[in-house]
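Note that one protein chain is taken out, while the other chains of the complex remain in position.
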Amino acid sequence: MPTDIQNPNSIVARKPAAVPGEQAEKGLITLPGESERELEDLAGSTYLTTKVDTMVNWARGNSLWPLPFGTACCAIEFMSLVSSHYDLARIGAEVVRFSPRQADLLIVAGTIVDKMGPVLKKIYDQMPEPKYVVAMGACATSGGFYRMYHVVQGIDEIIPVDIWVPGCPPTPEGLMYGILKLKEKIERGELKRGV
Amino acid sequence: MQVTRVKPGVVKVTAARMGVLERLVIPQVLMGMVVTIRHLLKNLFNLKRLPTISYPEVKRVYSERFRGRHILTTREDGTTRCVACYMCSTACPAECITIEAGEDERTREKFPARYEIDLLRCVFCGYCVDACPEDAIYMTRDYEMAIDTRARSVVGLRDLVVPPNFPVGPMGWRPYYGTMQKKGTAGGTGLGQPLRSSPFEDDAPPNPDLFRGSE
Partner (left out) sequence: MSTLTKYSAIPYTGPAPTNREPYVPKDAAAMDARGAELAATLPNVEQETGQDLPTLIVPRESIVGTLTALKSAGYTMPLDLWAVDYPQREQRFDVMYQLYSLDRNERVRLKVRVGEDESMPTGTGVFKGLNWYEREVWDMYGVVFDGHPNLRRILTHEAFQGHALRKDYDPAQRWLLTEKDVAKIIPKIDPRFENVDTDFERVTLNLGPSHPATHGTLRIVVTLDGETIIGCDQEIGYLHRCFEKSCETHTYQQAIPFTDRLNYCSAFINNVGYCMAVEKLLGIDVPKRAQHIRLILSEFMRIADHLVCIGTNLVDMGALTNFWYLFQPREEIYGLIESCCGARLLPSYCRIGGLAVDAPPNFLENAQRLVDALPAFINDVEKLVDKNKIFLDRVVGIAPITAEMAIDYGFTGPCLRACGVPYDVRKANPYLGYETYDFDVPIADGGDTFARYLVRMEEMRQSLKILQQAIDRGMPEGAVIVDNPYVALPPKSKVYNEMESLIYHFKLIMHGIQPPVGEAYFQVEGGNGELGFYVVSDGTKNPYRVRCRPPCFQIYSAFPDMIIGQTIPDAIAALGSLNIIAGELDH
């Protein structure tokens, strides 16, 4: 274990990430084979508009403003993500806004129950375009193990979702992996939102 | 704050007694800023001691008990150890495992014709690993499972079964045989042997002496 990245005050060990492909670790964000995805044909666009598009997408991807719609345990892991150990601010998502009018990334962290459904829909509707949704955790993605009379079986019953992050709760690094994946998708222009 | 004893076993906490200088607002605020500036200077001049883990360039090492993504193990000849006994799907509180058993003509053993785990339903409790009588399902330390299409959420045999020579990361939650109640040996039939010798120094093979039991 290399010593220059360890923190002597911490009981948590660190390791450098592997080169993509070795040790079966997945590539930083993209799975091997994903980069050859076909993008939509940008018909009717000139060289200038594609460059502008790339710049705009780069800017959007690097300045996500999250709205943590935290209801349950996953909200605590989100709080860990914005804390000093993992620090979501390093990838640009520093400004955590609780008002939907000022945010563009809705992170649904926690169980959404039927009583909360209209609230979630209202918050989503109030967000201005372009907006992205990350469903975090087993409960938000699919209802988890609550196949019960009051639990929404996945928030895609109510709002469209871009990234699903499994886990119960997902580790903060797993969530950061999901957000980085979303960032790559935005920068590649795959998420065309209102443009 | 001041702490005074009221009676044995009970202490009373009251506000700290503040001197005249401390009652003024500004000096106390400045004292508070001393604390934050001390942290700032400590972090500024000693970058190694920052608590931040710079994911994705640096990753945190999880222990050998971490409950991450599942894998199905294989024997030396490449067949899965799983015999489709349905114990994992019965033990699962989320009912996320779907199995269809098939019969292997050559050996008359059951094998899973279809084995699917719905990763979005799974709560990563590890009950499937505890319930398996065949050493067939392990959990790795992989937590990077975010997906962007719902179709990828259900992982089947193709994603779960680890072929014999495939380099796989360090293992997480797996059966610690001979541990829970009695000091035991590692089993004579070879079933209890670790998956393969691991090149990772933080992935020690399960050590029966690690978990002492009473006699």
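By letter and in written order, the chains are A and B; residue numbering begins at 1 in each of them.
The criterion applied here is as follows: a residue touches a chain if its C-beta (ideal position, glycine included) is under 8 Å from a C-beta of that chain, and two chains touch if they have at least 3 such contacts.
Small disclaimer: the values here were computed from a predicted structure and weren't measured.
Every visible chain touched by the undisplayed chain in the complete complex is listed here: A, B. The residue touching the chain not shown here, chosen from B:16, B:47 or B:151, is B:16.
Seen across the whole complex, the unshown chain contacts subunit B at 1, 3, 5-6, 9-16, 18, 22-23, 25, 28-29, 31-32, 35-36, 39, 51, 62-63, 65-67, 87, 90-91, 93, 95, 98, 118, 121, 123-127, 130-131, 133, 135, 154, 172-173, 175-182, 184-189, 191-192, 208, 210-214. Hidden from this view is one chain, which touches subunit A at 9-12, 69-73, 75-77, 79-80, 83-85, 98, 110-111, 113-123, 139, 142-143, 145-151, 153-154, 168-169, 171.
Throughout what follows, only the chains that are shown with their structure count from here on.
If each chain is reduced to the centroid of its CA atoms, subunit A and subunit B end up 22 Å from each other.
Only residues 48-61, 93-96, 118-125, 143-148, 150, 153, 166-169, 201-202 of subunit B touch subunit A when the two sit together in their complex. Listing the residues of subunit A that touch subunit B in their complex gives 1, 4-5, 7-10, 12-17, 22-26, 28-29, 84-87, 90, 138, 141-145, 147, 154, 156, 162-168, 170-171, 173-178, 180-182, 185.
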